[in-house]
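Apart from one protein chain that is not included, each protein chain of the complex appears where it belongs.
Chain naming follows the written order as A and B, and within any one chain the residues start at number 1.
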Amino acid sequence: MASSCGCWVRDFLCSSIGRKTVMAATGLALFGFIVGHLAGNLQAFIPDHGATMKQYADMLHSKPALLWGARIGLLVLLLVHVVTAVSLAIANRAARPVPYQAKAWREASYASRTMMVSGPLILFYVVYHLLHFTTGHAHPDFQAGDPYRNLVIGFSNPLVAIVYIAAMAMLTAHLAHGLWSVAQTLGINHPKYTATLRRLSVLIALLIGAGYISVPVAVLARILK
Amino acid sequence: MELKSNIPSGPMDQKWEKHRFDLKLVNPANKRKYTVLVVGTGLAGASAAASLAELGYNVKVFCFQDSPRRAHSIAAQGGINAAKNYCNDGDSVHRLFYDTVKGGDYRAREANVHRLAEISVSIIDQCVAQGVPFAREYGGLLANRSFGGTQVSRTFYARGQTGQQLLLGAYQAMMRQVGLGKVQLLPRTEMLDLVLVNGAARGVVTRHLVTGKLEVHTGDAVCLATGGYGNVFFLSTNAKGSNVTAAWRAARRGALFANPCFTQIHPTCIPVSGDHQSKLTLMSESLRNDGRIWVPTKNGDTRSPSSIPEAERDYYLERRYPSFGNLVPRDVASRAAKSACDEGRGVGPGGKGVYLDFGDAVQRLGQKAIAEKYGNLFDMYQRITDENPYKVPMRIYPAIHYTMGGLWVDYNLMSNIPGLYVLGEANFSDHGANRLGASALMQGLADGYFIIPYTIGDYLAKTKLDKVAPDHAECNRVKQDVSERLQKLMAGKGKRTVDSIHRELGKLLWDKCGMARNAAGLKEALGKLPDLREEFWKNVTIPGSGESFNQSLERAGRVADFLEFAEVLLTDAHDRNESCGGHFREEYQSPEGEAQRDDVNFAHVAAWEYRGPGEKPVLHKEPLTFEIVHPTQRSYK
Partner (left out) sequence: MKITLHVWRQKGPSDAGRMATYHHEAHADMSFLEMLDTLNEGLTLKGEEPVAFDSDCREGICGMCGIVINGIPHGPRKSTTTCQLHMREFKDGDHITLEPFRAAAFPIVRDLAVDRAAFDRVIQDGGFVSVNTGSCQDANCIPVPKKASDLAMDAAQCIGCGACVASCPNASAMLFVSAKVSHLGLLPQGQPERGDRALRMVHRMDAEGFGNCTNTRECEASCPKDIGVEFIARMNRDFTLSSALERQEKAGGGGG
């Protein structure tokens, strides 16, 4: 057998499909976080000037073990997702050393071909995002424990809002392909439902993107003050 | 030279059984001491390589394509016969045997054909076990259909890609042995000569097509499974690379070439569309199960087919052969098409075509059912002609398709050169003067899976074979010959391309030695051949170098061999003063235009010994006797 080292876990994780499965599993978990995070964000629209949001934040902070557990877990997931993505991308580049002079695409969607663009942009954004809203280093007037206020002030700067919107557009693209891709990678594909799954993937990505983007837009439109 | 067919004695249906017992065995521990060279990876070659390696022999296998899976067998569409009688319609080993001898117009060996019919049954078992996805019924059992020229349904098929699936089965079995180290695979390696040591076949000289390197490979026996020579006609349904080189090089070293004039013309091909045409495309014969063949009754009727009323259509096969109708054997169907066109009733550009009409079938079964059965063929037709066969009848015309002739072999598939075995289409053995549909695949696999593993053992066990190293004096000598010939080819810097000469040769043969032949025409062609050969050697141009991937050089070598071989083909056609099967001599026909055999003078295999260019080859006859199926005028009325 080619490239076997005897340990099945290593064999699996070194293989193309194994690494793909890791991408899918971490991607799916991150997606879970993205949904949860969105639920938190949408509390901004409860017209109580951020009281519910504050409560929610306090609740999270009241259990530091859980919070840090989740944070570390997410960072590890992200790290694994990124490292695996990079290792796959390196192999993919090596697999076609000489590019085509003319290449046309028949089926591959733009989103699917640019996962390695949307992904890293998301990563940059995540770093900025943490400095902005979590640690406050990149925030003009950060007040720990008052997410609503931080958010309204943060997004009042149109440049910041636009960067955020752009990042969420990347996330949308990433998920539009990524969600269906998870199913395919995990072996879920059947003529009965694959077409639906693919459409659903785009739809969910769009809903999530719209959800996230709604917050800065609302701030800019002065609906959230 | 006496031709010993080595047909075992005893009753027909026990010959093979008895022979298998009489054949000597090689001790299992000794098998790994032998090396067998298998040239060709089609059904015959791949199945032989796999089976021999499974037994423990070391095998080296060669093909000129980039992968063994691309051998020409891949293109077979229609199916493979086997006497399983799964349809309960009266089939049996005996009937398959009978049909094949009769279908071959009584020019095949009965004993070989009987063995083929017996083995047919095991072939299907073998292929199914390998995972060949044959068509199935809803109950999960295998489906069968009837196929050109038979009245029982004994043809197994995998959509329109039976050859592909069978070949992939054999290829996979062979690749398994490559993985196990028993088979060494040498793709893009063309055999250019045969090495004889003490009169026995012991090696081949090959050229690696990418690097141009000449190599000698030696072994204890050589199997040629290099396919047919249909491309001598330039336009044929064969793959572009199919050639006679390996067989011809063996013939030049003394192997006899048997019945070269038995070439098969397939009735259902897409007609030629222009001068640029590089090959002809076959539409599976299975189409004749549902399509009806016709031409207009009036000469030169150029109306569109839909506007020709029923009464003005001549369904000539149904009219002339009421009991077989559109399903008459290939030679009969082809000739009938030719005469319709010769009478001026042909359709399409140049009047070289007849209609194959699915109008009735679509009405009877619905377009969906037809699409299910023949969808891929219809698509192929549409792609090539830009016409929709669901609406407009297909146009078809006969084309060279298969060659029954080939190197002479005995019952053990060994040629007259000891240790040189010939398998599949490359030998002459089982189809007589005409091959029935779905029988070539059967024969190729029978040879490779179930015959050669027994018979080669007998030879190896009985023969004392000294080791021959690749630097043996004889090897060097042959290698030198090959090298000189290549240099001579490369030296040509004239004004003609290889293809232009090949086209000219093809046209000459098609005109004078195609569907219908006559002595005068054959003489004329024999007269023109030396000039064409001279033209080739004087005026061909081959750019590039011999030490690299040079496709012009590859083709030139093949065409040079075709040019020599054609002489034997024409001579055989000229000297066989009878009409039989695919060999139709206009002088020998009944008043109704049917072929007339001459069993008194020509019930023999004509095996030709080549004596050099321009010299008349020498004929050796192997008489044919018929114990069971007594020759009668074939009648499909």
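Going forward, a contact is a pair of C-beta atoms (placed from the backbone, for glycine too) under 8 Å apart; a residue touches a chain by one contact, two chains touch by 3 or more.
Keep in mind that what you see is a predicted model, and the values were worked out from it rather than measured.
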{"item": "Left-out chain, listing which of the shown chains it touches", "value": "A, B"}
{"item": "Residue among B:H94, B:R159 or B:R252 touching the omitted chain", "value": "B:R159"}
{"item": "Identified contact with the non-displayed chain, of B:S5, B:S122, B:N476 or B:Q596", "value": "B:S122"}
{"item": "Residue among B:A29, B:L141 or B:V600 touching the omitted chain", "value": "B:L141"}
{"item": "Hidden partner chain, residues of chain A it touches", "value": "1-4, 8, 11-12, 14-21, 88, 91-92, 94-109, 112-113, 115, 177, 180-181, 183-191, 194"}
{"item": "Contact footprint on chain B, counting only the chain that is left out", "value": "47, 50-51, 54, 65-72, 74-75, 84, 86, 122, 124-131, 133-142, 158-159, 161, 163-165, 168, 171-173, 175-176, 178-180, 185, 187, 210, 239-241, 273-274, 276-279, 281-282, 379-380, 383-384, 386, 449-450, 453, 493, 495, 497, 499-500, 541-544, 548-549, 551-552"}
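Just so it is clear, only the chains that are shown with their structure count from here on.
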{"item": "Rounded Å distance between chain A and chain B, as computed from the means of their C-alpha atoms", "value": "61"}
